[in-house]
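What you see is the complex with one protein chain gone and the rest in place.
After this line comes chain A, so read on.
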Amino acid sequence: MATMSYIQAITDALRTQLKNDDKTLVFGEDVGKNGGVFRATDGLQAEFGEDRVFDTPLAESGIIGLSTGLALQGFRPIPEIQFFGFVFEAMDQIAGQLSRTRYRTNGTVNVPVTIRSPFGGGTHTPEMHADSLEAMVASVPGLRVVTPSNPYDAKGLLISAIKNNDPVVFLENLKLYRSMKADVPEGEYEVPLDKANVVREGTDLTIIAYSAEVNESLKVAEKLEKEGKSVEVVDLRSLAPIDFETIVKSAEKTHRVLVVQEAQRLAGVASKVVSEISERAILSLDAPIGRVSAPDTIYPFGLAEDDWLPNAEDIEAKAREILEFN
């Protein structure tokens, strides 16, 4: 075991898989000598060489197209998109090409590509750096979308994503990069894809969240516990597919559900979670399913982030509303 920040856990996962599989390649803008704009790839080029860890020209479509081509030649590419707000540049390559390759070749061609990309608010980034655009990729058949909320999951999920033979979009939360530390095992271990995680057990209310909002939700659960309210917190971890089995089981246990996301109300995956629970467990519910999400505006100007981003206060208010519903 070692104590690692979220970003150290990511670097460690990359190092582990660069070591374990010589077909893995790490590339993107500034990921080489510079070690990434957030140091996620720090030291990797020095350790594994320029043939395995390298910089690319500044062109996102090119980076993902390069990945598809490399995958066709038997490689396991781990490209980086510097900020996920830049994904629009690469949408055809991700959603029009990479995601379809297995399908359009009758299941005969693997494209084991893991796209890493940071997103998320709270650090006063300039425009198009923090936007939550996960739903855009989560609604594309053929893609898995994963977003860890803590260092342990970050390493284990990233290793699973890299080892998976299909494309995975791996979304890293900027605010979490250095704000938390946790015990992380040395060497290779996997956190399974496609699986949610009950991070806190409870019986009165289920809060379903992902990425940074898991930690906000945990704060609320602890606070409500002091008042005798038992809150279960489910970390989705995987946004495509969503682990319905785990969320439905929790809803059937607590009978009350709140879904939390940082994305705008019209975006994110909260509405999908709500509709699935409605279809599968409506008779178990004692209250309407609630949602906490951001307002339906463009992502805010930096100075307005604190007023705009959904936080523990918003979650607490909505949780109380659902708990008190009769």
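Going forward, a contact is a pair of C-beta atoms (placed from the backbone, for glycine too) under 8 Å apart; a residue touches a chain by one contact, two chains touch by 3 or more; residues count from 1.
Everything that follows uses one rule, which is that contacts and distances are computed from a predicted model.
Missing chain, UniProt protein name, picked from "Na(+)/H(+) antiporter subunit C", "nitrile hydratase", "Pyruvate dehydrogenase E1 component subunit alpha" or "Energy-coupling factor transporter transmembrane protein EcfT": "Pyruvate dehydrogenase E1 component subunit alpha". When the missing chain is restored to the complex, the residue among A:Glu47, A:Asp92, A:Glu222 or A:Glu313 that touches it is A:Asp92. Screening A:Asp194, A:Glu225, A:Glu252 or A:Asp286 against the full complex identifies A:Asp194 as the residue touching the chain left out. From the options A:Gly43, A:Gly69 or A:Gly187, the residue with contact to the chain not on display is A:Gly69. As for the chain not pictured, it touches chain A at residues 25, 51, 56-57, 59, 61-62, 65-75, 92-93, 96-97, 102-108, 110, 141-142, 144, 164-166, 194, 240-245.
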